[in-house]
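The complex appears here without one of its protein chains, the remainder shown in place.
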Amino acid sequence: MIVIIDYGLGNLGSIKNMLRKIGYSSEVSSDPKIIEQASKIILPGVGAFDTGMSKLNSLGLVSLLNKKVIDEKTPVLGICLGAQLMCKNSEEGDLSGLGWFDAEVLAFKGRFGNGKELPVPNMGWLDIMVEKDNILIENLALNPRFYFVHSYFIYSNQKEDILLSSKYSFKYTSALQKENIYGVQFHPEKSHKYGFQLLKNFAAI
Amino acid sequence: MYIKPDFIDPLVVNHPLTHKLHKHPYQICTRTVMDTSDPLIEFDENGVCNHVKKYEYWNNHQRIKGKDAEHYLEQITERIRKEGKGKDYDCIMGLSGGVDSSYMCYFVTRVLGLRALVVHVDTGWNSELAVNNIQNVVQKLSLDLHTLVIDWEEMRDLQLAYFKSSIANLDVPQDHCFIASLYQEAAKYNIKYIMNGGNMATESILPPAWGYDASDATNLLSIHKAFGTKKLKSFPTVSLFKYLFFYPFVKKMKVIRPLEYIEYNKNQVKQFLMNELDWRDYGGKHYESKFTKFFQAHYLPTKFGYDKRKAHLSSLIVSNQLSRNEAIEELKKPLYDLTELEEDRIYFAKKLNISLEEYYKIMSKPPIEYSVFASQVATKETLRKFFKTFNKFRKL
Partner (left out) sequence: MRHRIIPVLLLKNNGLFKGKHFQDHKYVGDPINAVKIFNDKEVDELVFLDINASREQKEPNYSMLYDIASECFMPLAYGGGVSSIEMIKEILRVGIEKVVLNTHAVRNPKFVQEAVKYFGTSTIVASIDVKKSFFGTYNVYINSGTEKTNLHPIQWAVELEKLGVGEIIINSIDKDGTLSGYDGNLIESVVKAIKIPVIAAGGGSGLIDFVKVCKNHKAAAAAAGAHFVFQGKHNAVLITYPSQSEIENEFGSFIDS
């Protein structure tokens, strides 16, 4: 059973609907008993870094997630804020992240370079560049693009973890992968046919 | 005469109400794939069913073919053009995005060279494919499109009433308003000729038991009275009077079926449409409407054990466009992919504004005969008898 973690943030309905359309049932839950049984986990999220981490902390889910993901190697997909929470820390907040990836979350503002500023948040469709092959991105239609909405981006210290890059004035990491852990900065549940394929690939792992 | 079937459809023999709805023992036609799920089917000593006989009679005794057909088309086209002089349009026709209506757009305007008012009746169930096909047909043929959008709240109320009534022909609301709308538009623009894409080549076979006539407004309104909740203020209907008398005799409207006079091969036509008009195929017949797809591929088979594919495929067999073996292979394919069925069911319930619980409750209600509700059958029978006598009198 795919479990979509409900910690109060993110468009959970769309993810569930998308999974259902490709033939996979899923459960939206914050109940440790249910998460314990998950064969796969999706960590969604929209909003501020500290809000997300403190919600996970107050629900007492951090150690359970560590156990499922790090010890039991349960496949996990982080989406947008969910992917950022998998990093070590973020310029957006003070709390520590889950630290599953050796990566930080940095602000777009101030990093564009003179004359190359773009509006923040980055809100819209961007192409993706494949940095390494992986089952998550197999069979994507030609010229895949995904919907992004974020003011902070992921910077990975481990080059081999970088799965996808995108360009918003400059090139940055739009997806990470390490063993069973996946993080995507964009919203597959809002990226219609490309999102369908990506979720299908994840569900089939 | 009973001949052991070489193919047994589990949909029919395993149906919980097969003893009530179908004929027994199970038998399938040796020429086509029509079987005893048509309770009125008859087989001859070779196991050939009455539908084949009906087609053969038409094909051998009534059909206008070859040079005669060409001549007829030329004559009727000339007449239509003549009567259309001084008017905006020579004729009217409906466009749904399906094979026949899409081909008709090409045939009537390019081959026959007539000026047609092309009307699309939007009942709220268009698939993206249908809409895309309509756009391509209209743009590539440079046609002027008119769309009649049926008030969705009223349509939903009527379709829900039909669903609750548990009768066989759930598609009457859509079909009836197509007919009524076309007549209304024709009257509005003073158009005398309604071009209809119906044809014996691909749709000669349809058992009356599988669905009552959609032109009967009395039946429609009576079903709505029983289960509907909203008043039908703008929903187009056509009364028996208008249908049998006013439109044909006062407005002098005629329905012409040009496809009846050409060699109409489904596969060839589809190929042509795909190559020339960027037309896309959508699987089953009439599946351009999401309602019709669910109705034909799920409601009808589940509630009644009727699989309309048999009628469509059998029509192609008798006109030599498909072999019986190919048809049987088609029938072996499931009507619905399970994931798609679940999605379409959710959409069906969502559109009709009922919960899934309510949906299942209604689906489990036993099937009902249309005749339980008031209809025009008796009136039409009386009229038929009257005119039979009247004509006898005239000949004296």
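To keep things simple, chains are lettered A and B as they appear, and every chain counts its residues starting from 1.
Please note the rule applied: contacts are C-beta pairs under 8 Å (C-beta built on N, C-alpha and C of every residue); 3 or more make two chains touch, one makes a residue touch a chain.
Since this is a predicted model, take the numbers as computed values, not measurements.
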Review point. Of the residues listed, A:I34, A:I70 or A:V149, which one is in contact with the missing chain?
Key: A:V149
Practice item. Have a look at B:R81, B:R115 or B:H146 and name the one touching the chain we're not showing. Key: B:H146
Check your understanding: For chain A, which residues reach the chain that was dropped from this view?
Key -> 11, 13-14, 17-18, 46-48, 117-119, 121, 123-127, 143, 145, 147, 149-151, 167-169, 189-193, 195-196
Review point. List the chain B residues touching the unshown chain?
Key: 120, 122, 124-129, 131-132, 134-135, 138, 144-147, 149, 151-153, 156, 290, 347, 350-351
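Heads up, the rule we're going with is that only the chains that are shown with their structure count from here on.
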Review point. Taking each chain's centre as its mean C-alpha position, how far apart are chain A and chain B in Å?
Key: 49
**Study point:** chain A-facing residues of chain B, complex
**Key:** 338-339, 342-343
Review point. Can you list the residues on chain A that touch chain B in the complex?
Key: 20-23
